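First up is the structure itself, then whatever we jot down about it.
A single protein chain has been omitted from the complex, and every remaining protein chain is retained in its original position.
Letters are used for the chains, namely A and B, taken in the order the chains are written, and counting of residues starts over at 1 for each.
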Amino acid sequence: MKTEGLIKTLTFLCAGSSILIVFLIFGYTLLEGLPVLIKYGPSVLTGLYWKPYADPPQFGLLPTIIGTLSVSGLAISMATPIGIFAAIYLAEYSGGGFLKSFIESAAQLLVSIPSVVLGFIGLVFLVPTLAKFFGGWGFSILAGGIVLAIMTLPHIICISSDAIKAVPRDYRYASLALGASKWQTIRKVVLPAAKSGILASIILGLGNAIGETMAVLMVIGNPEVPYIPTSILDRVRVLTSTIVIEFNYAVWGSDQMRALFAIGVILFIITAVVNLLAFHILRGRIHAKKI
Amino acid sequence: MQRRSEILIEALTWVASFIPAILAGAMISFLLFNGASAVSWKFITGFPEKGGLEGGILPAIIGSIYISALCMLMAAPIGIGAGTYLAEYAPENLFTKVVRFFVELLAGIPSIVIGLFGYVFLVHGLGLGFSILSGAIALAFMILPWTVRVSEEAIRAVPRDYRYASLALGASKWKTIRTVVYVAARPAIITGLMLGLGKAIGETAVVMMTAGMGITGYIPVSPLDSARTLPVHLYLIAGEIANTSESLKMAYGTALVLLALFLMVSIPSLMLRNYFTRRLYGDAG
Partner (left out) sequence: MQVKKTLLRRALEYKPILKSEKLNVWYGRVHALKDVDMIIPSKRITAIMGPSGCGKSTLLKAFNRLLEAEGARVEGKVYFHDVDIYSDSVDPYVVRRKIGMVFQKPIPLPMSIYDNVAYGLRIGGVKDRRVLDKIVRENLEKVGLWDEVKDRLRDSAFNLSGGQQQRLCIARALAVEPEVLLLDEPTSSLDPASTKRIEELLKRLSRDYTIVVVTHNVHQAMRLAEHVIFIFEGRVVEQGEAERIFKNPKSILTRAYIKGDFS
């Protein structure tokens, strides 16, 4: 009997550790980043210039934030239609069996592929190719968007196909019995019924894209002085890449290092909000295959 | 006329669903084609020279294995424990909902934020410095939500009847879990953990900010040593690629070895997973 109680407590502690860890992460990051946020105020978010080595240093993140939004936005707009169509195939048309599990495994593989490998391929293949076709550097929002789209695609496929599969089969029969074609049934009954799940997958995908580091880092260019992009062929910085690049040069305890932590805080908040939104939409459904 | 658009739509969805497979295949072949020539016995067992632009990558390989293994050693028991709690003991109350929410929240934290955290908390706060230990702990934080999810799912999938049968024979709950549930869930848990290991192997930012870049010419031995891993090494030399074919080859070689390591861990677990899912659920899964 005593072991029962012990086990229950131990496992309870394991489960509760996640709460502790999240608070630790947020707390320490905030602790390090707050001084800069206070010292430089809202200009951190709205400032145009990121000049950590100037005197006095400027930590304006506006171009970087725009960089993040444009790369992620581009990625999502490319990945979403393909992802939804693929999800429809998996849920509606494929007959099960080997082909289906092959496709699903490929998607699962793509999900966890080391992002640095993806970034590397982007660097040695995508960037030169883009440079050849469009001129310019090749490092661009476009390159980042493509790479991110590849990373986000499997997430969207998995979650959307779960949502579509969850729509009760009866609806399809009712619709077919009225003479609707398969595609009409999908378009008018199944997809609207799966709407919230699909939306959640897009939002989660966006969150992933915003937080992604290595893959984008290697292909977007990261100019020394970030500027507000005007075309998708411009080089940009994103929030995540800024941290990595400057990490090796920043001195512990300096304003520059603290500024990097401030970026961390911003990232944490953005992704937390995104997850909250998606969680709220999915509301307690435990997805067997969600990554 | 309706028929034609129907077939078109079906074809489009078919094409879309193959895109992940095509991309994965293309990337693997691309690396294979360009990097195969770089991978030799000397490459795998040698040390980096000239800042990694020549030579081998042995320290990075050792570093990767060392850190990932240590990470899983920490993340797996806690993950399984948490999964057991959520699947077996947790009442459906507010606290459980909060726990689940935080697990999801943790899963969504960008890896770079975890890297920053690891830096301030482990490297400086706990005074561990850039070390394998710091890297492993930070990685464990990152992998934890995955291990929890995988364990809970695996344990839940065990049919209730097994538990009833065991309890009816007089076994206690914990004994039932230990001897029946875990055994039944073992394949799913192991394959899930291996997938998690794959993710740990591929992680860059977290490791770079906690384990550092390793000591040149030195194979890490103690967990307090700094070490570099394959992804970190790849990133560092990718930034330095002069237009010499030698350095490019090194990079391709590193990428290929990393990919190979990742695939060695992930593909068998994916295949095993599919095999077991189909055994349990048939084609509906």
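Basically, a contact is a pair of C-beta atoms (placed from the backbone, for glycine too) under 8 Å apart; a residue touches a chain by one contact, two chains touch by 3 or more.
Not measured: the values here are computed from a predicted model.
For the chain left out of this panel, the touching residue among A:62, A:189 or A:276 is A:189. When you scan A:175, A:208 or A:222 for touch with the missing chain, the hit is A:175.
By the touch criterion stated above, the residues of chain A touching the omitted chain are 170-181, 184, 188-189, 192-193.
Basically, only the chains that are shown with their structure count from here on.
Remark: chain A and chain B have CA centroids separated by 17 Å (rounded to whole angstrom). For chain B in complex with chain A, the residues that touch the partner chain are 2, 5-6, 9-10, 12-21, 23-24, 27, 30-31, 34, 77-82, 84-86, 88-90, 97-117, 119-121, 124-125, 141, 144-145, 148-149, 153, 172-174, 177, 195, 198-199, 201-205, 208-209, 231, 234-235, 238, 248, 251-252, 255, 258-259, 262, 266-267, 270-271, 274, 278, 283-285. Residues of chain A that touch chain B in their complex: 1, 3-4, 7-8, 10-19, 21-22, 24-25, 28-29, 31-32, 82-83, 85-86, 88-90, 92-94, 96-97, 100-110, 112-121, 123-125, 150, 153-154, 157, 181-183, 204, 207, 210-214, 218, 240, 243-244, 247, 252, 260-261, 264, 267-268, 271-272, 274-276, 279, 284, 286, 288, 290.
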